[in-house]
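Handing you a structure now.
The other protein chains are all here in position, but one chain of the complex has been omitted.
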Amino acid sequence: MNFFSQEYFKKDWFGLLIVVLLSGVIISFFKPAFLSSFNLYVLMLSVSLWLVVAMSQMIIIAIGQMNLSVGAIGGLVAISFTGLMEVHGFSIPYAILTGLFIGLFCGFINGFLTVKTGISAFIITLATLYIFKGMNLGITEAQPFYQIPESIKNFGNAKIIGPVPYLIIIPIIITVMMWLLMNKTQSGRNMLAYGNSVQSSELMGISPTKVVITAHVISGFLAAIGGMLVVCRLQLGTPNIGDSWLLPSFAAPVIGGAVLAGGKVDVIATALGVIIVAIISQALVIFKIDPFFVQILLGFMILIAVFINRYREYKEERRKKIFIYEASHE
Amino acid sequence: MNNLCLEIKEASKKFPGVLALDNADFKLKKGSIHALLGENGAGKSTLIKIITGLYKQDTGKLLINNVETSLNSPTEAQNRGISVVHQERNLIRRFSVGENLLLNDLPKNKFGLINYKLVFERSKEWLDLMDLNIDPRTVVSDLTVAKMQLCEIAKALSIKSRILLLDEPTSSLSPQETEHLFKVLQKIVREEDVSIVFVSHKLEEVFELCDQVTVLRDGKNACTSESINKLTRQNLVKLMIGREEQIIKSEKKVVSDQKTVLRLEKINTELGHHDINLTLGKGEIIGLYGLVGSGRTELAKCLLGLEKIVSGQIKINENEVRLDSPKTALDRFKIGYISEDRKKEGLILMHNVLENAGITIWSKIKSFLSFLSDKAIHAKVDPFIRELEVKTPSYSQLISNLSGGNQQKISVAKWLAAGTDILIIDEPTVGIDIKTKSYIHELIIGLAKKGTSIVLISSDMPEMISLADRVIVMKNFKIEGNEPNSHNYADMSSKIMAYIHD
Amino acid sequence: MKITISIITSIFLLFGHYVMAGSSSTKVALVPGGPHPYFAAWEQAGKDAVKDFGLGKADYKVPAEWDLSQQNELIESLVGKGYNAVLVFPGDAVGTNKILGELDDAGIPTAALAGCVEQPTKAKFCFGTDTGHSAYLGTKQLIKALNGKGKIAHFTGFLVDPNTTLRIKAVEKAVAESGGGVEIIQVIADIDAYEPADEKINAFMAAQGGEVDGIVTTAWVPAVVAAQALTNMGDKRIKMVGIDHDEVVLKAIKDGYVHGTMLQNPYGQGYIGSYVMDKVRGGCSFKANAPWKSTAQTNQFIDSGTVFVDINDVDTYVQAMRGISLEILETFESTYLNC
Partner (left out) sequence: MKLLGGYSPQLLFYILNDLMFKKLPNFAVTNQFGLFLLVILFVLFFSFFTDGFSSRFNLFALSRVVAIDIMIGLAMMVVILTGGLNLSLGALGVSAAMFGGWLMEVVGIPIIPAMLLTLAMGGFLGWINGYVTVKTGVHSFIVTLATMSIYFGMMTLFTEAEAFRKLPETFTDFGSLKLFNKYVSPLLLVSIFFVFLLFYLFKFTDLGRKLIAAGANPDAAELSGISVGQMFIYCHILSGLLAAVAALMLTSRIGAAIPSMAGNLGFDWLLPAFLAPVLGGTLLSGGKVTVFGTMLGAVLVTLITNGLYLIEVGEFWIRFFLGIILLLAVLLDKAREFFAQKSNVLS
């Protein structure tokens, strides 16, 4: 019993895992089609995209900032990627490399401006959101690019085995890499240290410039991958890609227990947060919930997730107070 | 060849309008514990910042191991073996102790990933070295303040620092914890070839710990690397403030039929206070003494309604009351609280003097349509700010631009203006220079004479004994003793200690 | 390349803007609701109108965002610049009326283009697609393809767009007229962004794909995404009727995954609309007995042509549309105007 309470219940991801399993069981009980191969495939597809988007935001939350331009970067990369192939005849690898480079560069701009000017990332990325989206519209004049090479379309559609799409490979690799980054590498720990306390981390010899720019570059890089994944999925490069990313990008990390002030993110819990959001939006369709209710439900869902997190935090605080109290008894 | 590991020669540093350092010298001998003293504004912190690479001196030299060097950043200073243990705890609170200790260079496996087993093993060695019985896996936020501080020192050692700067390290430690700290410091100086610069306002500690002393006054050396044996407390104070110290004469008050203004009966709180019984008479000063974590500040916060009281009664003027917020406490029962944490809980640093001093009386002096002008506030708080001799160019000066002592005066002034009947004063002289300290002591006595009842929370035993009428000793969230103050230091301190170590 | 050109152009325009001389003083602004591929044909239509009818200007001006306020701001600034006739795709069927009224007060004729504003309005007329009717016709086509029997789903756009409600009602009406053979099993709305549309439509396919026989889409994004989903699934059993001319939809029709689409006539709207504006400014007025059509929103409606296109005519629809446009143009003056 003690084993349980100490090891698992404390972890952010444990409760979420229960929620995922439970909701899976409940939904498939009412609608067996939920577990059908095609449905799992569809679920995995939507998880793949939102995983990347959530990670892109999560790493910025880790350093205690926000990146409003995640979607704008994704969109800009998506249309550049397709545009370069369609208009300028780039080969696929070159187009991918250029797309990734654009993402890196956009992220670098965000990070550089934030750390060098000392202006809050919220404002900087609000401005760059406009700049990147503006470039997107300026380049495309709102016209999509349609000429997507067959191999990319196939990549977006093909399945590895059973219901598992090829598309999910990259997001899974990213998730593993992110877990390693945040838990097992010096630069990841530096980011979390910076997110915990800018002042302390600086005094510990951690360079803010390096931390902030690295985080934003990674965020831009992931947003770029997200943008290209959408292209594979939709099989067209439309300027609207990324417009709807903002809310999901925050929802998953927050459900995963991330602290917006920084310094605490959990990659596994974020991934589970993504799965929960995906399951619930699917359940809304499966159960034919009146579209008028969807908005309201989504709102309450976020509130409930936050309440649960908050309650656990409260418990933890109590525990610590008592702990310190006991420690001082020694 | 001398054996100096750090030397500063004729350093000057000018800020617009101020000459912060004026040809100051500083010599740190290898293996010594060197006290750096001075009033606030004497140039101490400028000197420290030059040593740690935050500032660069305008003229003069900085030598490390007799080699002239220039330090451009704290990181560079750290690389040269100079570390600071700050007043504010500078650990990553969500990280484990072990990771904090080695954060600059975490041991990695062949894939470049952090090897946590090794992290905890290696950090354990440093903790052992300091006689610290902490599991390196413990999350920092679970530690007591004293242990955090010791961890910080361990961290400085772990990055191979050979010069440690300790800035007011004991300000929130209990005597026992201080004693432990000093033992550790003496041990590392002895065994690890470390030299220490010790900054403190508590002269007793300087005499106990240090072997050399440098005093700054108005940016100049009042003495340079004097051996501590040659000095007395009086000499030192004179060097610091340029005149003799005025010892507060603690007069024993006649405790005659005082009216009880505050009475706690069998209070139990959610935080764990157990069966607290306490009375406070009109014009009385009671001291709450205890170790950090004994529940003193927490009790004060329960009284203000910030934490829940589970059972028991609070009586004010013998009427039972419910206190649910500091607002109720102030508005209805005239209870005020001067926090130990000036910057976080006491003052609004981004606001000016007037706003800070007037905050408690806004509601009282507002007029029609809740109209409230600066002029009206000015009229109300001006007498108090004057009375406290606050040094500020104008009332529109930002509080953050004032010195620590003047900041403390403002946080007192706002409660004077509020005209409280009961004032809870938490560690009023932490980080405050001797001149202001004695001034604040006089002020507290004066307030009590005028009829304000005072609850004084302090870890400073001399302060406690010179001010309190009664000393209440707390331990483990309980009241252990209630001792009328004899104002005899030896007698009182042994009595108090007896309660804590029974 | 486009960037460079645009930047150079904008710098050029910044310092060297000039008023193009035309024989007529009419300066028409063609203002869509926001950046959207549907309206792209208006740009060429405007240019052709200047060339063919000798207008002073007929410029395609796009609000920076899909936002009523942004559109109003743009229109106001255009009028400030001297445009004296405005063709607008209403940012809101009701909300746009106010500014049209104000333009009317300022002596500037306006008309609703591609979509209508609700009456009462100061717009001279509405020239475009009757959104409700188009949805109704599309559903009829679908029902026909299903031989009057089956379960259908309806995918549409933002709930807060009044047109969405019209479309939902129109689809219901067509279904009701089928005599009970057809049943709407699900309406998915609020999917005007690609990623959520992809998510929801695929989820629907997964859950109901086996049950549903037909799909009708009445907004651009759901049409594209649903067409793509059917193509990806390789499903030719489910009959789908889309809307508009996105290449994805057209290709799916050619490949046989989508039954057909309801096309509109954006080029004709821009071209003829500009022409009429010039006439109106030239002193023409509308005939009292003009053969207006009535829609749910207005009774001063002129149909710019809605055509159902399926695999047979998907390659030739451009000609078909041009034909309709010319037909309307030829008879417009005699049918509607007193000059």
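Residue numbering begins at 1 within each chain, and the chains themselves are lettered A, B and C in the order written.
Just so it is clear, a contact is a pair of C-beta atoms (placed from the backbone, for glycine too) under 8 Å apart; a residue touches a chain by one contact, two chains touch by 3 or more.
This is a predicted model, so every value here is computed, not measured.
Remark: the absent chain touches shown chains A, B, C in the intact complex.
When the omitted chain is restored, the residue from B:Gln234, B:Ser363 or B:Asn488 that touches it is B:Ser363.
Across C:Glu118, C:Asp198, C:Asp246 or C:Asp278, the single residue that touches the chain missing here is C:Glu118. In the full complex, chain C contacts the hidden chain through residues 6, 9-10, 13-15, 17, 35, 61-70, 72-74, 76-82, 92, 94-95, 97-98, 101-102, 105-106, 118, 158-162, 164-165, 190, 192. Listed for chain B, the residues touching the missing chain in the whole complex are 15-17, 304, 306, 325-327, 329-331, 336-337, 339, 344-351, 355, 359-360, 362-363, 366, 368-375, 414, 418. Across the interface with the omitted chain, chain A contributes residues 113, 117-120, 122-124, 126-135, 137-138, 140-142, 247, 250, 254, 260-261, 292-303, 306-307, 310.
The rule is short, and it goes like this: only the chains that are shown with their structure count from here on.
If touching chains are joined by edges, the resulting network of the protein chains shown is an open path.
When each chain is reduced to the average of its Cα atoms, B sits farthest from chain A.
Separating the centre of chain A from that of chain B, both taken as means of CA atoms, is a distance of 43 Å. Each chain gets a centre from the mean of its Cα atoms; for chain B and chain C, those two points are 71 Å apart.
Chain centres here are Cα means. That of chain A falls 35 Å from that of chain C. Residues of chain C in contact with two or more other chains: none. In chain A, no residue reaches two or more other chains under the touch definition. Against chain C, the residues of chain A that register as touching in their complex are 31, 33-34, 36, 38-39, 41-43, 45-46, 49, 87-88, 134-135, 137-139, 141-144, 146, 156-157, 230, 233-236, 238-241, 243-245, 278, 281-282, 285-286, 288, 291-292, 294-295. Across the interface of their complex, chain A is touched by residues 1-3, 6, 35-37, 39-40, 62, 64, 159, 185-190, 193-196, 198-200, 202-207, 209, 221, 224-225, 228, 232, 246-248 of chain C.
Taken in their complex, chain B has these residues touching chain A: 74-75, 78, 84, 86, 88-95, 99, 103-106, 108, 112-114, 141-144, 155, 159, 271-272, 291-295, 476-477.
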